[in-house]
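One chain of protein is taken out of this complex; the other chains stay put.
Order of writing sets the labels: A and B. Residues in every chain begin at 1.
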Amino acid sequence: MSNIVTPIPLVPVVDEPVSEVGQLSQWTLMRLRFARNKLAMTGLIGLLIMYFLVFLGPFVAPNEYTFQNSDYIFGNPSQFTLTSPDGQFGLFMYSTTTVLDQNSFKFVVTTDKTKALPVRFFTKGDPITVLGFIQTDIHLFEVDTPQRIYLMGADSIGRDMFARTLIGGQISMTIGLIGVALSLLFGSVLGTISGYFMGLADDIIQRIIEVISSFPSIPLWAALAASLPPVSESFSALNRYFLITIVLSVIGWTGLARQLRAKVMAYRSADFCMAALSAGGSDARIIFVHMIPNAASHIIVSAALSIPGMILGETALSFLGLGILPPMVSWGALLKDSQQVSVVVQHPWILIPGAAVIITVLFFSFLGDGLRDAVDPYSI
Amino acid sequence: MIDPVIAQSGDDVLLEVKDLKKYFPVRGGFIKKGVGTVKAVDGLNLFVKKGETLGLVGESGCGKTTAGRTIMRLMEPTGGTIRFNDPKQGWVNLEKMNRQQMRAIRPNMQIIFQDPFSSLDPRMTVFRIVSEPLVINKVASGQELNDRVAELLRVVGLRPEYMSRYPHAFSGGQRQRIGIARALALNPKLIVCDEPVSALDVSIQAQVINLLEDLQHDFKLTYLFVAHDLSVVEHISNRVAVMYVGRLVELAKTDDLYYTPQHPYTEALMAAVPKPDPHMRDRPIKLPGEVASAIKPPSGCYFHPRCRYAKDICSTEDPPLKMVRPEHWSACHFAGELNLRGIVPTN
Partner (left out) sequence: MSETIGSPTTTTTTSAEIILRIKDLHTYFYTDIGISKALNGVTFDIPSRKVLGIVGESGCGKSVTALSCMRLLPRSAKIPKGEITFFRHKKNGNGSAAPVEEVDLLKLDTMSQEIRNIRGAELAMIFQEPMSSLNPSYTIGDQIGEAIILHQNVDKAEAENRTIKILDQVGMSNPKAMVKRFPHELSGGMRQRAMIAMGLSCNPSVLFADEPTTALDVTTEAQILDLMRDLQAQLGMTIVFITHNLGVVAQMCDSVAVMYLGRIVEQASIEPIFYNPKHPYTKALLNSIPHAGSREHKRLLPIRGVVPDPYSSIKGCPFHPRCNSFMPGKCDVNVPATVTVDNGHTVRCFLYSDEVEQQ
């Protein structure tokens, strides 16, 4: 086959300027464009920090998240000072005492500004398991017992809200990712089939998508979640967690499938796919070598943009008591405590997990918008 | 029915298309039922001789691009025959072949696209783009593949050093050269050139036209040159076929067709060509109405509602393709009887 004889003076080599950016792949160009977007980088770095904190949660938090301190029910967030009452410099926490309020017959935590305890770093505390396998009792920071640090106060049975928010983040911040991954799987398989083969398969898939996306999502999620069995001996909380991600992705995949179908249909008639076809390329080659890599960036963008929806979905379900159930914690489950207005008014720190949801969703939105701008091929 | 008079299965012929049809369903309504068909190609007859350039011209929507792609089986024909004179297998009917059989034929027929931007996969390097046909057909690998790609790039006038770059680094003309290198990779016999220069600037058009001419000479290529620019087609083609609403209306040697056309539509086209010579100023031939719809074409000759020579027979009977003189066919009832003007104004 390789018998092209090059005739010597065929065409003079054209000396045209070839752009230096030409050596960079589309992915590299996208990365460069993304890195220029300050808001998107804020989102990315913010999320990285949050994931880091959340997964090292037991180590970062001074208390074990299930530890109940009956002396610290609805206790305030701890207060800190840089000078101790006796004039020393350093980081100190004011000590607290719990007294019974004679009028309301409630225990009230009061801060005693005359006494301060030094904050110690990397010291022993409650035994914990970090990342699921590291057994340790070293915490990032602590004060000497019997006093404890409560950065975000305590809940109705005296558990550390800071520790619980971090542990809850492990669920809330991964459920979106796993849900989107599942959506991606359903969406890309069905979207590609729909767009590439068209015909009857396309018609059926499109009608299914239309039916699913015509349901209001929260009631559908609620109905599906309500049909899951309660946590028991045979049905662990972890099982429930995975089933909830599936519930979330049942709705999530439709948008992705539609976008992918549109992309695949556009690429189907694109000249570069025609060229592969005319060279004898198979369907599999055209789909996997040409269509998927080209659609990949768009898939990533729509995935990133659909994560916030999933996080909010989980929060809503758990808030309603239909999602994550004890003993597991998620931000939605933590917010369940704030259903009573009187509690929120007296102990506003109960709402802190809600702030975590807002920050995470915002960061994911920044990231998604940045990715979307970065994959736009018409800007350099 | 057009009488398929053009039947030339001689040894000097490479491709013969008879009564080729490509219909697209028009879908609409609630359940997306077919509500009609666009007859994009509706009984096309033509043949391409070995080593020649056959220009296929017509106005937008006449079906010339669809015809080119259907001939290559990049689209499935609705009807008709496409016979290809394969160097190994002899005459084969492409419309009867399955995918596997087509794969053995494909290396001999390749395509060059109009849009130098959408025709190259933006995620692949030039090396991967040009080598793809060789990889798919397992022609070469490793160092040999590298050498072939370098050679192909040199052949089309690009530096082999650029093979690790991505298409976005190149200008329109350079990208078109990359597309040409890819089409040449398998040593094809026939190349369908689908408007290969119409997206390029004037000065770059000339570079690419010259390259195509040189390659044809050096590699004994046959071109089916699909274009709407009649000046370029006159320059590059040996023979020209004119299409109107999915059908062939005239086929002849370039000079015969341009200077002594035998179909009133060709006459109107020729009068309309903007000649780059102020002494050849020209009044166009008035064409009343619009180009006929490919969904509901008129009865009889599709051109009759706009034709200034139309008689009663034109609205009732399909004109057959007539051989007016050797190698000159026209689908007009009065072909040979009318005194039509060519591209040069006659005062």
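The definition used in the following text is that a contact is a pair of C-beta atoms (placed from the backbone, for glycine too) under 8 Å apart; a residue touches a chain by one contact, two chains touch by 3 or more.
It should be emphasised that the depicted structure is a prediction, and the values quoted were computed from it without experimental measurement.
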Among B:K88, B:K138 or B:R281, residue touching the chain not depicted: B:R281
Option touching the unshown chain, where B:Q89, B:S164, B:N210 or B:T316 are the choices: B:N210
Which residue of B:T37, B:T78, B:N146 or B:S171 touches the chain not shown here: B:S171
Per the touch definition above, residue among B:H228, B:K253 or B:K322 touching the missing chain: B:H228
Those residues of chain B which, in the complete complex, touch the missing chain: 59-60, 171, 173, 201-207, 209-210, 213, 228, 230-232, 234-236, 255, 258-259, 268-269, 271-278, 280-284, 286-288, 290-291, 343-344
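As a working rule, only the chains that are shown with their structure count from here on.
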Residues of chain A touching chain B in the complex: 1-4, 6-7, 10-14, 16, 18-26, 29, 203, 270-272, 274-281, 285, 290, 293-294, 377
Residues of chain B that touch chain A when the two form their complex: 32, 69, 72, 74, 102-103, 106-107, 109-111, 113-115, 118-123, 125, 129, 132-133, 136-137, 139-140, 144, 148, 151-152, 154-159, 162, 164-166, 168-171, 173-174, 177, 179, 182, 184-187, 207, 210-211, 214, 218-219
